[in-house]
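Worksheet: one structure, shown below.
A protein chain is absent from this complex, but the other protein chains hold their places.
Chain nomenclature is as follows: A, B and C, assigned in order of appearance, with residue numbering initiated at 1 for each chain independently.
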Amino acid sequence: MDTRFFVTWMEEITTAVHAGRDRLTRLDAAIGDADHGANLDRGFTAVAEALAARPPGTPGAVLVLAGTTLIRKVGGASGPLYGTAFREMGRALGEAPDVPVAALASALEAGLAGVRRLGGAEDGDKTMVDALAPAIRALARCAGEGGEPEEAFAAAAAAAEEGAKATVPLVARKGRASYLGPRSAGHEDPGAASTVLIVGALGTAAARRRPRTG
Amino acid sequence: MDTRFFVTWMEEITTAVHAGRDRLTRLDAAIGDADHGANLDRGFTAVAEALAARPPGTPGAVLVLAGTTLIRKVGGASGPLYGTAFREMGRALGEAPDVPVAALASALEAGLAGVRRLGGAEDGDKTMVDALAPAIRALARCAGEGGEPEEAFAAAAAAAEEGAKATVPLVARKGRASYLGPRSAGHEDPGAASTVLIVGALGTAAARRRPRTG
Amino acid sequence: MKKLINDVGSVVTDTLRGVAAAHPSLRVDIENKIIFRRDAPRPGKVGLVSGGGSGHEPLHGGYVGYGMLDAACPGEIFTCPVPDQIVEATTGVNGGAGVLHIVKNYTGDVLNFEMAAELSGDEGVEVMGVLVDDDVAVRDSLYTAGRRGTGAALFVEKIAGALAESGAPLAEVARVGREVNARSRSFGVALTACTTPAAGMPTFELGGAEIELGIGIHGEPGRARAPHRKARELVRVAMDAIDDDLPLSGETLVMVNGMGGTPLMELYIVFAEVAAYLEEKGATAARRLVGDYVTSLDMQGFSVTTCALTDELARLWDAPVETPALRWGR
Partner (left out) sequence: MKKLINDVGSVVTDTLRGVAAAHPSLRVDIENKIIFRRDAPRPGKVGLVSGGGSGHEPLHGGYVGYGMLDAACPGEIFTCPVPDQIVEATTGVNGGAGVLHIVKNYTGDVLNFEMAAELSGDEGVEVMGVLVDDDVAVRDSLYTAGRRGTGAALFVEKIAGALAESGAPLAEVARVGREVNARSRSFGVALTACTTPAAGMPTFELGGAEIELGIGIHGEPGRARAPHRKARELVRVAMDAIDDDLPLSGETLVMVNGMGGTPLMELYIVFAEVAAYLEEKGATAARRLVGDYVTSLDMQGFSVTTCALTDELARLWDAPVETPALRWGR
């Protein structure tokens, strides 16, 4: 995947987050403070603007700019966490002009490590980690099997989706939802839900870049 | 009517106002400040207590004590107005130990004059005056015709009722309802409604004093 | 109805217990329902007494203290105090120089304060009164109860209080109080009704996109129901009404007041528009208050009160004041 792909990925995230804004906010209203949709919508709108204003030259630079913009614009818990994730991904990609799926998977792994380091969340704490970690595993597995990127992205999206759904019965141990104690069970984690959109946008970006014919 | 009758009248008012409290408050909520029921309930409860604590020796003394108590306990517009009405009535009765209907009618006339002097309301301003004035006219008319007190009281109650109903279409020109301007039309005046209870209690007091047989 | 109360019947008394516990600078006579300055009466100083229905907190109890009121008489919720209570407050703050009654223009308040003034006179206290009637939503006329008293009560209390503190005689204090009232105008807007503990339900029902224009401070509906709109446009309605009645110009004392349930954030948004409006008219917001000062229980909405300052009024406004709700210079 080239620089253009990564810009498209960011655009697709922006579109998906904007469309999903109200749902994310509703999820956050149930166990948080009703701003997750607004936070990410504001953040990715700024990312799209930043990319348009100063188009970066490498996939890594796209992700670093996106991450920095999220840190600067979002606030909340998700701003530094997603921001750090994208920055670490970008750094992992270095100057590479083209990124195979396997390299993307390792970069995402680096991003996840950043999230873990900053937020201290373990698997099953009912956070974005619970969607991101299985998505990365799926992506890495497909890359190892040497399939098409589209297949890998679809598998990652499905795994993220499943991971997010699996947060429903969990009791939150990190973030704002943890204040609710046992009452946090029975609701999907908003950050896991937004991770589904972010991972899912890989597939839509790929589809947009290579429109299928007939 | 003797001193005992006037004490009974006050008791009947207390009962009627207590039972009608919510309705008076609802009427006041529509065009005032939702306290008329609470005001009069507090006031007449205090009147009943005062009469029980220091039973007066004449009809006039009963009314003066009732009026003074209302002034001391009610506040609002209705406190001084009804308080003055009863005090003026009591003064008009002087030391008389027994009060015929005609004398009661003149005493009520003196009470009404007090209300007019204090509040400056004319007929048709959508106030308690609009129920009290016709009630007194009916009472005086019956007294002139020499009928039974019960008949006179029934006529007075009917006139008060009619007067109160007639306040519905009026635009208020005095009291809190006047602030609403044209929007005060379409609602019964709460003070007129409480006057209906006060005048109506004359009849129930008389009935209680002379229980009908079979 | 969910309220932080113990019993509907003890709301005012329980409030006074809290005021007494919270403010050692006050002496609260709970039985007679009077909030006194602890050092009242002050010999030789004109005493200031105000009062009115409860439910407008911090009015009036929050304005008792140095440089403002000597006593406040809270009535039941939205019901003015009774004469006995006012007489007790009046004699209790009389330091020999007479007492000023600051009365908001409502039939009940006027009647009860008049009776109290007469009775206090019988007890040898010289009493003068200032009638506050600043609300431009109500048209004044010979045939009505006249304009309501709302936010300007606070202005009168502060400015007359400062003059009294300086040792001025009763007639002077009354004169300045009346001048403040004459130069003040208010207009109020409700987004929601309020719920009195006794009624237990909202005093009126408003649709999700409806508001009341020209409300008073007792949860009564306003002069007109209208569609909700942007803060900027609501401010224009309120300020136009004020400006039509007394054109805005020069140094102006401005209060943007919440009705009890309005977030402070929204009051600042309103204030930004009020300041812009004044500038447009060539006036300046020379002195400013933004917050809950004269409320209607839990109502959401706002009112604006303006006072065209003179040098004397500005100086008295700036003079030190130390009360629970207004404090500066000490």
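In this text, contacts are C-beta pairs under 8 Å (C-beta built on N, C-alpha and C of every residue); 3 or more make two chains touch, one makes a residue touch a chain.
None of these values were measured; they are calculated from a predicted model.
Student: For the chain omitted from this view, which of the shown chains does it touch?
Tutor: The undisplayed chain, in the complete complex, is in contact with A, C.
Student: Which of these touches the unseen chain: C:R38, C:R139 or C:K230?
Tutor: C:K230
Student: Could you tell me which of A:V17, A:I71, A:A152 or A:L170 touches the chain that is not displayed?
Tutor: A:I71
Student: Looking at C:T90, C:T262 or C:T306, which residue reaches the missing chain?
Tutor: The missing chain is touched by C:T262.
Student: For a quick check of understanding: of A:G20, A:P59 or A:G79, which residue touches the chain that isn't displayed?
Tutor: A:G79
Student: Touching the hidden chain in the full complex, which residues of subunit A are there? Just list them.
Tutor: The list for subunit A reads 25-26, 29-35, 37-39, 42, 71-81, 118-119, 173-176, 178-181, 183.
Student: Please output the residues of subunit C touching the missing chain, sorted low to high.
Tutor: Counting over the whole complex, subunit C touches the hidden chain at residues 1-7, 11, 14-23, 54-55, 57-58, 62, 191-192, 208-209, 211, 228, 230-232, 234, 260-273, 275-276, 285, 288, 290, 292, 295, 297-298, 300-302, 327-330.
Going forward, only the chains that are shown with their structure count from here on.
Student: Roughly how far is subunit A from subunit C, centre to centre by C-alpha average, rounded to an integer in Å?
Tutor: Measuring from centre to centre gives 55 Å for this pair.
Student: Centre to centre, by mean C-alpha position, how many angstrom separate subunit B and subunit C?
Tutor: For subunit B versus subunit C, the centre distance works out to 32 Å.
Student: Which residues belonging to subunit C are in contact with no fewer than two other chains?
Tutor: In subunit C, no residue touches at least two other chains, as defined above.
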